[in-house]
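In this view, the complex is presented without one of its protein chains, the others remaining in place.
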Amino acid sequence: MQAAEKRAVEARVRVRYAETDQMGIVYHANYLVWMEVGRVEYCRASGFRYKDLEAAGILLAVVEANCRYVSPALYDEEVIVRTTIEEATPRVVRFGYRMLSGEDGRLLAEGFTKHVFCGRDRRATKLPKQYHSVFGVESAPSALGVIAPEPAP
Amino acid sequence: MQAAEKRAVEARVRVRYAETDQMGIVYHANYLVWMEVGRVEYCRASGFRYKDLEAAGILLAVVEANCRYVSPALYDEEVIVRTTIEEATPRVVRFGYRMLSGEDGRLLAEGFTKHVFCGRDRRATKLPKQYHSVFGVESAPSALGVIAPEPAP
Amino acid sequence: MQAAEKRAVEARVRVRYAETDQMGIVYHANYLVWMEVGRVEYCRASGFRYKDLEAAGILLAVVEANCRYVSPALYDEEVIVRTTIEEATPRVVRFGYRMLSGEDGRLLAEGFTKHVFCGRDRRATKLPKQYHSVFGVESAPSALGVIAPEPAP
Partner (left out) sequence: MQAAEKRAVEARVRVRYAETDQMGIVYHANYLVWMEVGRVEYCRASGFRYKDLEAAGILLAVVEANCRYVSPALYDEEVIVRTTIEEATPRVVRFGYRMLSGEDGRLLAEGFTKHVFCGRDRRATKLPKQYHSVFGVESAPSALGVIAPEPAP
């Protein structure tokens, strides 16, 4: 997964008035929405659209989300969402995010989301092989020269 | 539809911090969400759940929404959503809403949403007869002893 | 206001997963958020930023919003928000919006928002003259060579 770890894809969003709260800053839950924008752009930059994955019956169900807030994003500010893949197996993928101001470069927040691959029935499944390279799924057994019997989905 | 017109169902929501914006008041799009809360409670008070209607393959697709803002709702304020049915035919239903402060009774906003009944394919359909009374669909022609030819769906 | 009426500014948004609902389409209240994106870009294209107007103590309080939904926007679709000013006086401005698919050009929705100019205290005020041209506020009386006494704010 080395290559994938180095790869970072940038998406840009502009803070909407709707996303602010009466503290005069962006309401904290909205950063999770920007993470979504980030990982969708990560997919697009990797040559496929998340919606096509979903149309093919593979859903990315969120099982954990985490965000640390460093400096509040402000109304109308441009935000850069820098997305990487931190971990990927045929079952699970973990995206990492750094959100930076497009205006002064300061770190706004960082976090991650962890997902399991699911079928249309929302039950956990394994990512089909043709998508492995996109997510940088490790092929550990072959790297070790070991042929591991693959459990059925 | 006289009876239905008189009927008003009240739902209560408390303003969330997430719903405010940096003007220190509720962001205006959120009133449309409260209208949704209002009409779902209208259905529940009428003896059925909107989700059951949807499970039965009848969707209420919004074709128009309107809101006039009178006095801004504030954080943590309780809001009363008073919902009525303003018009109902086998094709279309129009809900009316008055949103009032639960604290001082002032009028916050009023508006309406207009919906067409759709099937799961999101194509317009006619409301099955068993739901007519719920929405107060007029049966004007037969009431007048007139047999009106019913257009095919 | 002729010139202003002809002027249309385009903004583009991409539909977020967060904006969809279980009907598989964009939840209707989100179009009002896109209208906000549209009018902010209208301001930017007119040479000023809405946030600067707000910093100068002039707020655009929404007094009415309306949207007619024609064809549902879908996840990941690009949406073009075409914004115009339909009416502008020193007290009130009304923006009109047409939302189109960036992919097949179909009309998704159209609507308007009406605003009054307010001070920081959220009380109605008059738009200072230096902003009149931006919003295309008519100067009808002077155009007719009539000096109309201006009512105090």
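Things to note:
The chains carry the letters A, B and C, assigned in the order they are written, with residues numbered from 1 in each.
Everything that follows uses one rule, which is that a residue touches a chain if its C-beta (ideal position, glycine included) is under 8 Å from a C-beta of that chain, and two chains touch if they have at least 3 such contacts.
Just so it is clear, the structure is predicted and the values come from calculations on it, not from any experiment.
Within the full complex, the residue among C:11, C:29, C:85 or C:116 touching the omitted chain is C:29.
Contact with the chain not shown here comes from a single listed residue; of A:13, A:53, A:67 or A:137, that residue is A:67. For the chain missing from the display, the contacting residue among B:33, B:70 or B:118 is B:33, taking the whole complex into account.
Not every partner is drawn; the one left out touches chain B at residues 14, 16-18, 33, 36-37, 40, 49-51, 75-76.
In the full complex, the hidden chain is touched by chain C at residues 17-18, 20-25, 27, 29, 75. By the touch rule set out above, chain A reaches the unshown chain at residues 23, 25, 28-30, 32-33, 36, 59, 61-69, 72, 122.
One rule holds for everything that comes next: only the chains that are shown with their structure count from here on.
The chain with its Cα centre farthest from the Cα centre of chain A is B.
By the residue-number overlap criterion, the interface of chain A with chain C counts as same, with over half of its numbers used by both chains. Contact counts per chain pair peak at B-C. Mean C-alpha position of chain A lies 37 Å from that of chain B. Centroids built from CA atoms put chain C at 33 Å from chain A. In chain A, the residues touching two or more other chains are 17-18, 75.
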